[in-house]
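Omission of a single protein chain aside, the complex is shown with its protein chains in their original locations.
Order of writing sets the labels: A, B and C. Residues in every chain begin at 1.
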Amino acid sequence: MIIHMVDGATPDQTQRVIDRITEEYGLPCETIVSATTVIGVKGITSYVDEGRILELPGVERVIRITEKYKDASRNFHHEDTVVDVHGVRFGGDTLTVVGGPCAIESEEQALASARMARAAGVDVLRTFVDKSRTSPYDYRGLPIEQGLELAAAMKAETGLPTVSELIDIRHLDAFLRSGIDIIQVGARSAQYSPLLEELARLDVPVILKHGFGNDMDEWLSAAAYIMSGLDREGRSVGIGNRKVILCYRGIKSFETETRFSADIGMIPTVRSRSHLPLLADPSHSSGDRALVERVAYGFVAAGAQGLELDIHANPEEALVDGRQAVSHEARRIVDNARAIHATLSGVGIETGTFAPATGGDGT
Amino acid sequence: MIIHMVDGATPDQTQRVIDRITEEYGLPCETIVSATTVIGVKGITSYVDEGRILELPGVERVIRITEKYKDASRNFHHEDTVVDVHGVRFGGDTLTVVGGPCAIESEEQALASARMARAAGVDVLRTFVDKSRTSPYDYRGLPIEQGLELAAAMKAETGLPTVSELIDIRHLDAFLRSGIDIIQVGARSAQYSPLLEELARLDVPVILKHGFGNDMDEWLSAAAYIMSGLDREGRSVGIGNRKVILCYRGIKSFETETRFSADIGMIPTVRSRSHLPLLADPSHSSGDRALVERVAYGFVAAGAQGLELDIHANPEEALVDGRQAVSHEARRIVDNARAIHATLSGVGIETGTFAPATGGDGT
Amino acid sequence: MIIHMVDGATPDQTQRVIDRITEEYGLPCETIVSATTVIGVKGITSYVDEGRILELPGVERVIRITEKYKDASRNFHHEDTVVDVHGVRFGGDTLTVVGGPCAIESEEQALASARMARAAGVDVLRTFVDKSRTSPYDYRGLPIEQGLELAAAMKAETGLPTVSELIDIRHLDAFLRSGIDIIQVGARSAQYSPLLEELARLDVPVILKHGFGNDMDEWLSAAAYIMSGLDREGRSVGIGNRKVILCYRGIKSFETETRFSADIGMIPTVRSRSHLPLLADPSHSSGDRALVERVAYGFVAAGAQGLELDIHANPEEALVDGRQAVSHEARRIVDNARAIHATLSGVGIETGTFAPATGGDGT
Partner (left out) sequence: MIIHMVDGATPDQTQRVIDRITEEYGLPCETIVSATTVIGVKGITSYVDEGRILELPGVERVIRITEKYKDASRNFHHEDTVVDVHGVRFGGDTLTVVGGPCAIESEEQALASARMARAAGVDVLRTFVDKSRTSPYDYRGLPIEQGLELAAAMKAETGLPTVSELIDIRHLDAFLRSGIDIIQVGARSAQYSPLLEELARLDVPVILKHGFGNDMDEWLSAAAYIMSGLDREGRSVGIGNRKVILCYRGIKSFETETRFSADIGMIPTVRSRSHLPLLADPSHSSGDRALVERVAYGFVAAGAQGLELDIHANPEEALVDGRQAVSHEARRIVDNARAIHATLSGVGIETGTFAPATGGDGT
């Protein structure tokens, strides 16, 4: 909750607001004085009765919305967060490429795809053993233990750090034991709070996908679940997990030509609103190999700090999403993406606070 | 997977298709002979190479899509399913009203709201102890055990069956022990497969909310997860849980005047596509008390077989979604909804198979 | 533009705001004093520099948005508007049914469909001669003059007032000469300002369809174009045309099962925000005959003051949108719709001002 005082509010007026917040609700406040005075209230503010605050002299307005994802917000953490995974950096001025098969299907497919991804120049290897599927009748991956063994073999073969999606909380220990370096949270789990809370207890990097039915507030709020380390009752459970990497993939819209609508404007928007590293996924957003290359370039030019790419040694025979996987062309894509990134090095992203774009009206 | 044979296909041709499916893929088939012959293939058909089937003589086309939610589809179960909960019926020609507070906040609030809901004439009582919230800083309910005690008290006070949303699988035993009669799956868990699979092992009725980012295929596929009782590897784990009750609440769209866009056409559409009982939630779809009443009438007139209604003894002080809760007017709403249902008794819903409505083009 | 003064603003402060508005911008103001003081500014306020107003003492905020459709807004006209068309009333407590073929195709089809519509009990006859189509290769209607002759014949045959969509402004005189009683503006013309401005000069009732890509603000602003009678330079051209009847048909969304997503919550929302009569179109919103009946009932129960229904004597042979036209069942639909309307007579719609529903957050 953020409380804006009117221009010219007195220190006494400000103090009276802080007193009411701390005495009646037991919540800590911090005060920012610039042109006007702004009071930030921490903790669970649902109990705070807005009317009780607004009635105090000198209060201009009470804003709840920006707080939804406070820990993920650039308003509360101005510098870019950089997440280091065994020497691979996510965030800041780096372009980091994650790539590999959409799902592990067999030893041969896994190793061949891993080698192809390494040859393409990826920094982190996709080793996905559990697939979330719309229909229960679809292929959902090899048995978990078998998949994790192949994931470890892919890591050994390439020497690269690995990422794998965790769906079922009960698989967490097995994931960590098998050497998975980054846990991914998928679109269908992106608002499942028990999973997010479990990841808040770890010191393991997390790639958080953008749920295709979620807006930015919901996405960054999911990041805040992992970062805040608050339990259901609002108590801290440890310090939270700050190693969150965002991955954009677009949303559903009325346009069905592409699989999801990956709004290019969201790349600089999210960079501006959040300090977290931002990847984008050209494979799952477009859903079509013929589009992946150009979508990848678009994301990087717009300011994405990395890509997550489906690379499959033999896309025609993939059991999941083969239609969107690239193979030999992966190397060209990674090379060109790095060239675009280099061309734009130093251009920057505007990271000042800006309001939602609802006011425009021309054609 | 459904295989349509051409008009005039011979029994030999049909048999050859079945042989290939069973021998090469080990999947069971069932044959429906009407004007033409149709072969239904069960189990996980992702491995089936369509080209291998289409090349056989007599095969007209191979359809995968309708299978996504086979167990929930009216194509495979023509009659309305009726779910009985201690004498309260969901489905068929009945109008069933679920109501109560959005969340349990305190003993006084819980019992007062329960009494108000019973006085309004609800059939099943909402006793929600765990709330899924967008932001981790928001109120998520009392401690679970305390909430479940109050849920039991609400049940004792009113004598009504109860429903409560289960978010964390680890709370399942406590829910069942405390006497919750119906488990609800909420919008944010609607595609979380480990939870759906766990419910597939039970003989407890489930109300499955429509996720606000999901289309009908995804929603009915989530129902099929619960009903099919298939595990990740496609093996049956028991017979599945057939007691699934759907609850529509609308989706996100570009219109922000209402909280969600609750497409009235989806009521007869879902009734037609699925045999499962269909409720609708005027409180969470509209998000505004001023709209709830008329939205409730609209849903019932369009063919909803029940309503789920936020009823709170004191909406102005509710901690969650108080803006959409009704109080004294609940009785009028339930009475008028039953009157509309009676007026339309006997009109029916067209339940023949029909194709998605993508072809139209007038103004 | 609406200017909210702070609680406790003095009359002097209010006057100073009014003076600045009138002196610097030449715009008339009106003042509403309730709990706080609100100043309404009329005319084209784009030139008004918000900063110049906000800097004055006592000003809390300046709102532009609610003004977008001022003439159509209930904030500026509290009572329901009733439009009378040769004794047929639209608005208030009446349920008014418009029906007939989607397009006039031939004399036989036109007259047979007109007779069927009259037998079903419609109040106004659809006589559509020009069809707006997505593709230039599609059927767009008979030659205009030939179509208008058949429209006149349909009117003579039934004795009912008629409505027809005007697409090309250059056809306006021919439409009026041929006896069309109501001009309809279709979804694809719903924001075409030269057409709306032309209708502002007339004293002929207009049915304004909701464009499938427009939100409520845009729709009601289109109504304001017709009602305000302002030209491009903001000058009045006559008094404007107040006889606007709204017709809702839903919008595009990511759900493709129905043709458009007709949000049932928009019916009471639009009734609350605007004083204009509100119809709804179950044929074009659902796009499927199997859905039309129940969607019609839903609209009426939710508070629509009328229906616009495709009725075709022989839907299987219709050249446009035959899939959504009803024939013999039209009578049952109209009868049941009137029965629901009678059941709910006296229940009313909440018409107080309410804010957009963006704050909610439960499941």
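Just so we're on the same page, a contact is a pair of C-beta atoms (placed from the backbone, for glycine too) under 8 Å apart; a residue touches a chain by one contact, two chains touch by 3 or more.
Because the structure is predicted, anything quoted here is derived from the model rather than measured.
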Identified contact with the non-displayed chain, of A:Ala103, A:Leu125 or A:Ile182: A:Ala103
From A:Leu195, A:Val300, A:Ala313 or A:Ala330, residue that would touch the chain that is not displayed: A:Val300
Residue in contact with the excluded chain [from B:Glu60, B:Glu107 or B:Asp231]: B:Glu60
Chain not shown: contacting residue from C:Pro28, C:Gly92, C:Pro194 or C:Gly348: C:Pro194
Interface with the undisplayed chain - residues on chain B: 7, 60-61, 252-254, 256, 359
Positions on chain A contacted by the hidden chain, ascending: 102-103, 131-135, 138, 165, 186-188, 209, 215-216, 250-269, 272-273, 284-288, 290-291, 293-295, 297-303, 320-321, 323-324, 332, 336, 339-340, 343-344, 347, 349-350, 352, 354, 356-363
Touch residues of chain C, complete complex, unshown partner: 43-47, 67-70, 130, 132-137, 140-144, 167-170, 188-189, 191-194, 196, 211-215, 217-218, 221, 224-225, 228, 230, 232-234, 251-252, 319
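Assume only the chains that are shown with their structure count from here on.
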Overall pattern in which the protein chains touch one another (line/ring/star/complete/other): complete
Chain ID, smallest distance between chain and overall C-alpha centroids: B
Chain B and chain C: spacing of chain centres that average the CA atoms, whole Å: 34
Mean-CA-position distance for chain B and chain A (Å): 30
Residues within chain B bordering two or more other chains: 132-135, 138, 188, 215, 251-252, 320
